[in-house]
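One structure is given below, encoded as structure tokens.
In this view, the complex is presented without one of its protein chains, the others remaining in place.
Up next is chain A:
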Amino acid sequence: MSDRADRKPETGAFFPRDRNWHAPALTPGYKTSVLRSPQKALLSLDGTISEITGPVFGHSMLGELDNDLIHNFAKPGESAIGERIIVHGRVLDERGRAVSGALLEFWQANAGGRYRHKKESYLAALDPNFGGCGRTITDEQGFYSFRTIKPGPYPWPNGVNDWRPAHIHFSVFGHGFAQRLITQMYFEGDPMIWKCPIVNTIADRRAIEQLIAPLDWANTIPMDARAYKFDIILRGRRSTLFENRMEGN
């Protein structure tokens, strides 16, 4: 709460989600969606106070290594194997305003494309020094960064020979629960992006391109880590100038 105590809280409802921009629920090319997709129309409603409000996470909850996946699971003095990278960017809303205090949580496979999970069956090796999760909170200007290794691509049971392009999962909280978002970040230049049935659940090429992080040479740290820049856009919200006042009041 104290993180943005000097800010006037906003109370406007959020811009409607552009359902043609997002993937539809039913995308048969991604087979798991077939039995997990609602088939009836969503009930549309302008946001109420139950959706325009949302939880606040303070920077004090973060541990020192939460934003360092190279070290946050590693034995002392050791580090995860793989291409060292920095992922950084800003969280903005659709109006271009910085979203401060946004909790970002991320998870990924290791450099060989293997997740640390009991249901994972890919034969690639586990890295004893890599857990695969991290988190951070954006600063007053919406900036965030974390350090990790570049995840590997991996095969998955969907089509006979489907592979996921290298990607990092992101979970994002904004200022209202209606902004809650989970997405995936891809890496510039990966030819596998366009072969992926999960990527291709999204029909609009521009929406896919917005998920691809460019190599950021300017922020690459010499002799240490390359940088990728990934900005995340959350739903904008209306000005409340003419709202929240009942007729006759």
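FYI, a residue touches a chain if its C-beta (ideal position, glycine included) is under 8 Å from a C-beta of that chain, and two chains touch if they have at least 3 such contacts; residues count from 1.
To be clear about the criterion, contacts and distances are computed from a predicted model.
K.L.:
If you had to name the missing chain as UniProt does, which of "Protocatechuate 3,4-dioxygenase subunit alpha", "ABC transporter permease", "Acyl-CoA dehydrogenase, short-chain specific" or "Cytochrome bc1 complex Rieske iron-sulfur subunit" would it be?
P.N.:
"Protocatechuate 3,4-dioxygenase subunit alpha"
K.L.:
Considering the complete complex, identify which of A:A124, A:M192 or A:A207 is in touch with the unshown chain.
P.N.:
Only one listed residue reaches the unshown chain, and that is A:A207.
K.L.:
Would you mind spotting which of A:F106, A:F187 or A:Y228 touches the chain that isn't drawn?
P.N.:
Result: among the candidates, A:F106 touches the missing chain.
K.L.:
Against the chain that's been left off, what residues of chain A make contact? List them.
P.N.:
1, 4, 7, 9-11, 13, 15-19, 21-25, 27, 30, 32-40, 42-57, 61, 63, 65-66, 72-73, 92-96, 105-107, 115-120, 131-135, 169, 171, 175-178, 180-184, 198-199, 201-202, 204, 206-208, 210-211, 232-236, 246
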